[in-house]
Every structure is written in C-alpha cells, then in structure tokens.
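As you look at this complex, bear in mind that one protein chain is not there, while each of the others sits in place.
By written order: A and B. Residues from 1 in each chain.
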Amino acid sequence: MKKILMISSLAIALVTAVFANGKAAAPAAENDGTIRWAYWGSGERVEISQKAIDLYESRNPGVKINPEVSGGAGDHFVKVDTQLAGGMGPDIIQMGGNIYDYSDVILSLNAYAGTLLDVDAIDDSAIESGTINGELKGVSTGVTMPALVYNKTMIEKAGVPLPSFTMTYAEFRNYLVLLKSKLPAGTYPMQDIGVTSSSSTAFGYWTRFNGTPLYDGDTNSTAVTAAAAQKYLDLFKDYRDNGLVPPPDVAAGFAESNADTSALIAGKVAIAFLFTNQLSGYQAATTDELNFLEFPGAAATKALWQAPSQFYTVNKDSKNIEETVKFINFLVNDPEAAKILGSNRGASASSSARAAGAGSATDQKVFDYLEKSKDHASMETDHVPNDTEFNSTLFLIYQRVAFGQIDTKEGGKQVADLIQRMISK
Amino acid sequence: MTLNAKEMTKSGLLNVFILVLGFAMLYPILWLIGASFKPSNMIFTDPGIFPTTVDLSNYSEGWKGIGIVNFGTFFRNSFTICLLSALGNVMFCSLTAYAFARLNFSGKRIWFAVMMLTLMLPAHVTTIPRYIMFRSFGWINTFLPIVVPKFFATDAFFIFLLVQFIRGLPKDLDESAYLDGCTKFGIFARIIMPLTTPAVISTVLFSFLWTWDDFFNQLLYLTSPNMYTVPMGLRLFLDASGKSSWGPMFAMSVLSLIPAFALFFSLQKYFVKGIATTGIKG
Partner (left out) sequence: MNKKLRENLTSYAFLTPWLLGFFILTLYPMFSSLYLAFTQYSLRQPPTWVGLRNFITMFGGSETIMGDERFLNSVGVTFKFVFLSVPLKLIFALVVAMLMNKKLKLIGLYRALYYIPTLLGGSVAIAVLWRRIFAGDGLLNLILMKIGMTDLPAWISNPKYALGTLILLAVWQFGSPMIIFLAGLQQIPKEYYEASSVDGAGKIRQFFAITLPGLSPIIFFNLVMQMVSAFQSFTQAFIVSGGSGGPLDSTMFYSLYLYIKGFGFSEMGYAAAMAWVLLLIIAVLTAFAFKVSGNLVTYGSGE
C-alpha cells in the first residue's frame, strides 16, 4: 500500500511541478516587447533576414526580433492559423496571394502611412496591390510576374531555333508543333499547365487575355461564363490531343510546385510556367540553361501583370504595433537593409534599383524579363475569395477533363459554378 | 549428405533469400546515400544510384542548417525530446497497462473503452484546442507540450500494446508471488516488467522513433529557431518560392537516420531475449 501511495503522490507532485514550472519557464512567448516575425523560406532567406534583424537590433537597443521561420508556405500557414486561433499570432505575418482571405485579421496601416511607414518610396502599383477596400493591409516585399520558361539546352540539342520572346497564340502553337517534330520520344514541347498545382494563375492569365477577368472585388462578381471557361479547356484539349503537352497520367506526375516535382527539371518538357521569383530555385536544380519567354498574346492585350511576390502584414492584435511598423519600414525602405535583403523576396519594386545591377546571371534574367514585359502588363485582377479552395478545386476539375472523365463543356460549367460558389461563400 | 551439411545448405539458402528480399529494403537507403553526394543541380537529372560527380560539400553545407542555427542544435533538441518521451512512455504506460491487464476494479471496461477511443480521433481537429490549452499553461516555445503528455500515459497505443503482452503471461506467476507476500507494485516491478522485456523495448524504440518523426507538433509549438528539431531543420531546406537545397537536405536526412538506426541495432537483440517463462513456471 505504501508503494502505491508513493506512486500516486509522485504523479501528483509531478503534475504540480511541471505545471508550475511551465509558467515560470515560458520564455519570450507572451508579450514582452519581442517582435515576432513569421515567414517562410530557407537557407539564404533565413541568413539575410537574420542579418537585417542584427542590423536593426544594433541600431535600436532594447528591441528584440524573433524570426519564426517555416520551410514552406504550407507549414507557415498551418502554424500561423493555429497561432491566430489560439490568440497568439505573430506580429509580422508574411502573406502571399491569399492576403484577401486574411484581411479580417490584418491591421490597416493607413494610420501609419506617411508617418512611421514611408510610402512615398514604394511604387504606386505595389501600394495598390496591398490595398484592400481602401485600406493598406500589406507592404510588398518585391515584385514578381508570371512567365513561361524554356529549357535552352534541350531545345538546342533538338536542333530547333529558340522561341521568340513575344508570340501570338497561333505562332506559339506552330512553335510547339515544330518542337514536337524534333524532340525525342517521351518528351513533350510544354507541360500541361492546368494539371499543375498553381493552375489558377495560368487560367487567370487566359481570362485576362480574353477580357473576362476572374473576379472584381468592387462589384463582387466574375466575368467568367461557362462558355469562357470551356474555351480554356478546349485550348489545352487541342494541345493534348496533338501531343503538344504530355498525356494526363504523365503530366499529373509533375505538380510543378518545386524543382523536385517539375517536368521541366526532369527533362520531360521544354516549356513550363513559373513565377519569375522561382527561376533561381529551378536553375539551381539543373545543369541545363533556363530562359524566359512571355505568355502568348501578352503584347496585344497587356494581359500580364506584376504582383508582389509576398507581403509583410501586421497582426491586428499585435501588442507592439508601432515598433512593428517601424521595423517593416526599415525592411522595405532602408538602403542598407535593401542591400542585405537583395531580391530574395522578389525583385525590388523600383526600376532604378533594378538598373543598378543584379547579383547573379539568373537575377539579371529576372530583371530583364520584368523590364521587357512591363509594357505588356496591366493592373492585377483581384483574387477570387477563398484562394486555396478555388485553386484546389479548379485543379480537380481540370484533371477530370484531362483524364476524359467529363467533356470540356461540362468542365466549363463546373468551373463557372465553382467561381460563383467561392464568391458567395 | 551429413546432417550438418544439410543444415548448412539450408541456412545458406535462407541467407540468400533474406538478402535478395533485403535488397528491396536496401534500395532506398542506397539511393538516399547516393543522392546525398550529388550536387543539387544533378539530383533530379542524374538517374543512377551512384553519383557521377561526388560532392562532399552537401554535408558541410547542410550541417550549417539555416545559417543562424546549425544541425548540432537541431540534433540536441531532437535527442532531448525523444529521450524524455521514451522515458515517460515506458514508465507510465506500463503502470497503466498493468492495471488494465491484471487488476480488478470497478469501471474497468468503461475506462478501457475510453482509452481506446482516445486513439480514434484524428489529431488535426484537436490541434487548435490543444494549442489553446497549452498556451494557457504558458508552454508555447518549450518542449513541454511534446514531452509532458508522455508522462501522463496519453499515448494509448503503448498501453494497449503492453496490456496485450501482460495478458499473455501466465497468471500463476503473480499469484504465487502474491502468496509469498509481494505487493502489487512489487509484482509489477519485479515480475511483470522483466517478463515483458521485448514489449518494453518496443515501447522505447517506437516512442523514440515516432517522436523523432513527429514534425507537426514540433512545428506548432517550437517557435524560436534555437528550439527547432531535426525534422523541422530538414523542412527548412525546401522552399518552393526560393532556392531549395536538395543536396544538403538529403545529406542531413542520411545523418538523421543514423541515431535511429544505431538505437535499433543496439536494441534488436532484446526483441528475442524474453526471459524463459517456462523455467519460472516450472
């Protein structure tokens, strides 16, 4: 009996010890003036961000900044969602295209624009894209653009002339046919963009090209009809039927979400779709040379767009709002910080900074592309609400068409229904 | 053919069979080791197991981790969490299991059912309430949310595992000990635990390995980079919007398997070293 009493009292002692100790041991977690900066990134980004933090801390004694870094955007948002739901969100949250879905939890920076946050130094278009319903919610970290990228080494090896930078859809198709005739069996001119995980961007381009943009936030409506969506599915059905993109089961093997799932890197296709800021990551995963070309038809329609690759946003429940805004101002406007951070979070929003030169040949390609395609771009379309769900379901519908489960007509109808459902949700 | 030669042929064939089947098990590790020596820009373009260009820098590059914190720290953190978890599970799951397997008390069936139910709810939906709870304890950015539950036998898998093993032991063992004046705790500590060595060792091994792999909880609760663990460190090499460091990632993946492999190798003999129950039973 004695032993038993001993066990239970030991257990109870352990409980008290652990729980009492926990309170005491809790470190920087609760509000103690530390600015918590949550972002996703790896290697280089973590290092240069830390350098910027060190510089800021040395200039502002007493300020402490804790980087809460996750490897990818997926991990980042699960962590941030949980923290926000638990009432313990970080002060600075790095956001992507889903900023609209978080607008309820982000602080409006209007009150600080012009005072703590110097907005004059930032490009108007960058300010514009971070503004939701008249409120400045996100500060752009840098600019990116959708682009097509081709494998120069592979095309030269096949003995085909390199594609011209600007083409119409008709010229583009002819070029794909030419490539098809020269490429070895088992390789294809282009990746089937719709089966890849970021399919909504490519689809978004097509709707802009056709003058039926996906979503207008002011009127909360879409210009995409079932017939308009079907045209997109028909375009790729034609490519697929003619072997210009891989058959669906090959294409679906490559989500193109990263170099390891890329048909371009695996040498299966010669052309794929990317955001410009992804080029350096892709280039680092292959010994072949990669180059940009524009989406077809951009020159005539200005259907391309520039977008912030990421935003810095402030949690509206932050306990250190002023210090946090000051730090963001430092990150985007301070010349020394700019030098440290380079174009890791997207190319700088000012063309004069870009003209000053790039750190690497790959960066230079990005700058050149941004400069050349600037005139073939117009203001970004608003994102369809519920970005993640829209993307995931669009991807599924596209796959149903690609695998022949439904025809393009039914697919077009499902896409139009989906957009309506996302808007009314 | 003498009996001895026949035995030897048999064992030779058995060895060959095990090795052939074993290659299917071995292939991935060979590939992983091969990949860890390839430069990052060749990993997805060079199909062979063996690298055409050997690049040792993946290991030195990878060990640096994310620049501000290196893999030494990640390994130390992972070890701390895993050792404590294994300790907690062994001590407290076995106490609980003994009660369920051997003692009679009112409400036993209900409590057992409740314990089994705790295994059946997908963890993702308890994530947020758990986070809120641990936050109210002030445990965010400590190892406590990961380690403490193990000291309260919350992992029912191990309780059930030990229950099944203890129930498999002959009952007359503890009955005779009881008649000799042994307390219940004495029976538990001196008779039951030693007799279930293989199961206890399994508990140690699985606790260690599964905690080592448990990326999700570590991601949620550890927020300062100097608290990060090995699986978190590995994920930090991969970022679709920037440059993923595949070579260093595979190099550190290889390193991260070594402790687990060593632990398994040093413990494996205990899986077959159950104490001869037959002798005691007599």
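Assume a residue touches a chain if its C-beta (ideal position, glycine included) is under 8 Å from a C-beta of that chain, and two chains touch if they have at least 3 such contacts.
Just so you know, these numbers come straight off a predicted model, no measurement behind them.
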Query raised in the report: Among the options A:R59, A:K157 or A:R421, which residue touches the chain absent from this view?
Result: A:R421
**Report entry** Residue in contact with the excluded chain [from A:D81, A:D234, A:D368 or A:D407]
**Finding:** A:D81
Requested in this report: Tell me which residue among B:M42, B:A153, B:A177 or B:I191 touches the hidden chain in the full complex.
Outcome: B:A153
Report task. State which residues belonging to chain A touch the missing partner chain. Result -> 1, 4-5, 7-8, 11-12, 14-15, 74, 77-78, 81-82, 84-85, 101-102, 104-105, 186, 195, 197, 248-255, 257, 260-261, 386, 388-389, 392-393, 395-396, 399-400, 403, 405, 414, 417-418, 421
Report task. Pick out the residues on chain B that sit against the missing chain. Result -> 11, 14-15, 18, 22, 24-26, 28-29, 31-32, 35, 47, 92, 95-96, 98-99, 103-106, 108, 111, 114-126, 128-130, 132-133, 148-149, 151-154, 157, 159-161, 164-165, 167-173, 184, 188, 198-199, 201-202, 205-206, 209, 213, 215, 234-235, 238, 249-250, 253, 257, 260-261, 264-265, 268-269, 271-274, 276-278, 281
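To be clear about the criterion, only the chains that are shown with their structure count from here on.
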Query raised in the report: Distance-wise, how many Å sit between the C-alpha centres of chain A and chain B, to the nearest whole number?
Result: 36
**Report entry** Touching residues on chain B, where the partner in the complex is chain A
**Finding:** 40-45, 66-68, 95, 127-128, 131-132, 135, 137-142, 144, 148, 151-152, 183-186, 219-220, 223-225, 232, 235-246
Query raised in the report: Which part of chain A faces chain B closely enough to touch in the complex?
Result: 1, 3-4, 7, 14-15, 18-19, 22-23, 25-30, 36, 40-47, 50, 66-73, 75, 78-79, 82-83, 85-88, 257-260, 262, 265-267, 275, 277-278, 280-281, 284-288, 309-310, 344
